[in-house]
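Following this message is one structure expressed as structure tokens.
Of the protein chains in this complex, all but one are displayed in their positions.
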Amino acid sequence: MSEKVKPESVSLYPLGTAAAPEPELLCIFGTGDFGRSLGQRLLQTGYRGVYGSRSPHSCGPLPQGAQVMSHAAAAQLASLVFICIHRENYSFLETLAPHLTGKVLVDVSNNLKKDLYPEANAEYLQRLVPGAHVVKSFNTLSAWALQNGPSDANRQVYLCGNSPEAKQMVVEVATKLGFTVLDRGSLYAARELEDFPLQLFPEWRLPLRVAVGLSASFFFYVLIRDVIYEYVEQGKDTSFRIMVSLANKVFPIVSLIMLCLCYVPGLIAAFLQLYRGTKYKRFPDWLDRWMLCRKQLGLLALGFASLHVLYTLIIPIRYYVRYRLAAITISQIQKNQTDEFVTGMAWRTDSYYSMGILGFALYLVVGITSLPSVSNALSWREFSFIQSKLGYLTLFFCTFHTYLYGWNKFLNHSSYKWYTPPPYMLALVLPSVVLVFKLLVLLPCVDRRLTRIRQGWEKDGPHDDSKKSLLE
Amino acid sequence: MSEKVKPESVSLYPLGTAAAPEPELLCIFGTGDFGRSLGQRLLQTGYRGVYGSRSPHSCGPLPQGAQVMSHAAAAQLASLVFICIHRENYSFLETLAPHLTGKVLVDVSNNLKKDLYPEANAEYLQRLVPGAHVVKSFNTLSAWALQNGPSDANRQVYLCGNSPEAKQMVVEVATKLGFTVLDRGSLYAARELEDFPLQLFPEWRLPLRVAVGLSASFFFYVLIRDVIYEYVEQGKDTSFRIMVSLANKVFPIVSLIMLCLCYVPGLIAAFLQLYRGTKYKRFPDWLDRWMLCRKQLGLLALGFASLHVLYTLIIPIRYYVRYRLAAITISQIQKNQTDEFVTGMAWRTDSYYSMGILGFALYLVVGITSLPSVSNALSWREFSFIQSKLGYLTLFFCTFHTYLYGWNKFLNHSSYKWYTPPPYMLALVLPSVVLVFKLLVLLPCVDRRLTRIRQGWEKDGPHDDSKKSLLE
Partner (left out) sequence: MSEKVKPESVSLYPLGTAAAPEPELLCIFGTGDFGRSLGQRLLQTGYRGVYGSRSPHSCGPLPQGAQVMSHAAAAQLASLVFICIHRENYSFLETLAPHLTGKVLVDVSNNLKKDLYPEANAEYLQRLVPGAHVVKSFNTLSAWALQNGPSDANRQVYLCGNSPEAKQMVVEVATKLGFTVLDRGSLYAARELEDFPLQLFPEWRLPLRVAVGLSASFFFYVLIRDVIYEYVEQGKDTSFRIMVSLANKVFPIVSLIMLCLCYVPGLIAAFLQLYRGTKYKRFPDWLDRWMLCRKQLGLLALGFASLHVLYTLIIPIRYYVRYRLAAITISQIQKNQTDEFVTGMAWRTDSYYSMGILGFALYLVVGITSLPSVSNALSWREFSFIQSKLGYLTLFFCTFHTYLYGWNKFLNHSSYKWYTPPPYMLALVLPSVVLVFKLLVLLPCVDRRLTRIRQGWEKDGPHDDSKKSLLE
């Protein structure tokens, strides 16, 4: 503990007076919405609060029980000051610097956009008042959460700062207000904390675009083959098939392709490493970015697979299906002949359904383990077992499911309407390629070389014995 | 750090002797079940333990290796004392106060009921022994968890107290016993920790009562229309429909209404704010309570929706349905006429199923994001996007699904048995109202005003320019 901090300004609860501490006094600069909500909550929790304001006599309604005074006077009274002011108005704090030396300043500000300023607000504040201990915190909370107490996405408070003692003081206040605190390290992390409230699923955007693009393409492809072709060539209106039949062709295709897209970058990386003979060269940027959104790709693929399951399960209660089944039965009777039961057909369709169910079940297991609390409980070895081994097994089951669906229609000329292959054939290209390349990587000779590279071996590296004794 | 605490009593592992520290000695007051289980676990983990007892020579079986002596003698030996005594017997500790000065006292007690006493047990203890550092902890664990080690709901240990050093000592012991520690702040939080083990889903009670009430009402309504009406008017026994058909009418209705109930309080709040022209007036209590149980309302609604899905999917394997479908086919043949295929009917039913599936899928996404670990990983903006935007989209899909189910039966006179409207019409009232009012709120002029109010603007407030520069 540094001598520079006077004991009375750091230790919130001096040990000797633990029995009945006088309520702590905290200072708030700024009487805007956030300042008001924060003050109200502090007072409710049992703190005393004093506002620092430029115009102490005309600053609007403040929480009952709070005092208002000039910035300098308010800062004098408390060892902890919440700076609830826009960054644009920070400059006046420079003149207050002498009054703020040794104080803990909590920067709660956010910006309206990312990268508006070269340095984080909190770092700017620290530069203005070098003698104070700046802690970035509370900025991820909404004023609503402050007024109504912690709940759901508003239970966690992040903080960062350079002084452990200053952070400890803020932790005390936050936990007393009922929040859970996550320390994100030094003030270096302030920018990350300031960007956090602005983000809206940044890592989901690329995968979502891929999903929408694939869905749209395949939808039009299927629309042309199943509705427009029928209408043009045979004059039949099958447009009602759009709602269920067509959707249920598009969803599984998109799901299968996106599941593959989770595994393609890993394969590319493996072959790059094999080719380069080292793992210490950086991958191209696009590959890095691709690898970072594999989880989102996989979860979207799971979502499409779930839709496929639901759309499949409602098939027998559809009007169209019931009508058609009844029509088949009636026509059998009218022709006075009974269709033969084909054991091969029963085998094929039952296997097809079985593969689909098992694939979907594995899919779900992989999805569940990507829930944050589950993956946190797994060791790295367990996580990669699930995501890689079980993931490839899922891909295999789902690909096999699609092959069984196709069966011998590959050879059937009538499948190729207007010379276009049925959509499931297109869907099978990528999975087949991925599975073949994965098999290649699993070949003992390739696998051994790759393992060595991943343990730090280099094709052109020094082959000294000393390295073998070092941690891999 | 206060001078009052002697170094040797605070630092569990003096830095100089880190290599082979002598096992720490801890003291336990009380030889009841909790005291015994705790002692046993401490000894197993490598601590030494000494019990303080009123009657050291007749206090029943204690864990092997533990010593027993008088309270005063035991307190002398250790710097940390677990107080495993009922609050009713705390008073004698006042006489021991001189022996306990500077010691860390861990209060593990719980009460049998809430609000039995005006102050928390730990605060009472601190008042009795003002010179000690009281830490509330371990009270959320069962004796079972202490004997068998951490698992599932027994992995976390909460603590609170006024002295950071004292808390650190307890953290050390708890982590060594294998628990994860959550610091809940100062001794002020003791009451909350003492109430925690007594709670049994307090926030679920109101939503559960609403769910049961709605289910019962709609069940009887449907029972009268579908079973009793049939029996009275046509003498048919359709009671078997209770198990599946009736249940599958009640579940979706309850689900839809409860989903609405998640969004009603937000709309009421918005209109209250618009009417009052400020957000700084408190909402009525019933509205606050309603808003706090929206998550539970939503999850119950999701539960009912899931039941609806399962009950719908088993329709085609029901004996009754198979019988009826066969009967229809047979009657067609016997009349020697085939029903026409109605494209409009196919469109309508397929759209109906599609809307239902998409609504349910969104429902699931909203439900998954309310898992604690998922919502913790979201920023506030992301969380409110999901819960509000996606939530309203879910409501829209589900309402549309129900309208498609009704279709033109609204106009059909025979739907109104005994002058009662079909239940799905009743179910549509609230969602329609909610969606209309939501649209009203989204109108640019209303939306702009509301946004300003939520950013702190007040109809009757001071309109000084300085406020605009403050954080919103």
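Points worth noting:
Chains: A and B, in written order; residue numbering restarts at 1 for each.
Assume a residue touches a chain if its C-beta (ideal position, glycine included) is under 8 Å from a C-beta of that chain, and two chains touch if they have at least 3 such contacts.
From a predicted model like this one, the values you see are computed outputs, not experimental measurements.
Among A:Arg36, A:His71, A:Arg87 or A:His133, the one in contact with the hidden chain is A:His133. Considering the full assembly, A:Asn162 is the residue among A:Asn89, A:Gln147 or A:Asn162 that touches the omitted chain. Contact with the undisplayed chain is limited, among B:Val212, B:Ile314 or B:Val429, to B:Ile314.
When the omitted chain is restored, the residue from A:Pro98, A:Gly185, A:Gly213 or A:Pro284 that touches it is A:Gly185. In the complete complex, the hidden chain is touched by one of B:Phe196, B:Trp286 or B:Trp418, namely B:Phe196. Touching the omitted chain from chain B are residues 1, 11-16, 18-21, 30-36, 45-46, 54-55, 58-61, 84-86, 88-89, 108-109, 140-143, 145, 148, 151-156, 168, 171-172, 175-176, 180, 196-201, 237, 239-241, 243-244, 247, 303, 306-307, 310-311, 313-314, 316-320, 322-323, 326-327, 329-330, 333-334, 371-374, 376.
Residues 1-2, 4-5, 126-127, 130, 133-134, 160, 162-166, 182-189, 280, 288, 291-292, 295, 309, 312-313, 315-316, 325, 328-329, 332-333, 338-339, 341, 343, 345-347, 349-351, 353-354, 357-358, 360-361, 364-365, 370-385, 455-456, 458, 461-462, 464, 466-467, 469-472 are the ones on chain A that touch the missing chain.
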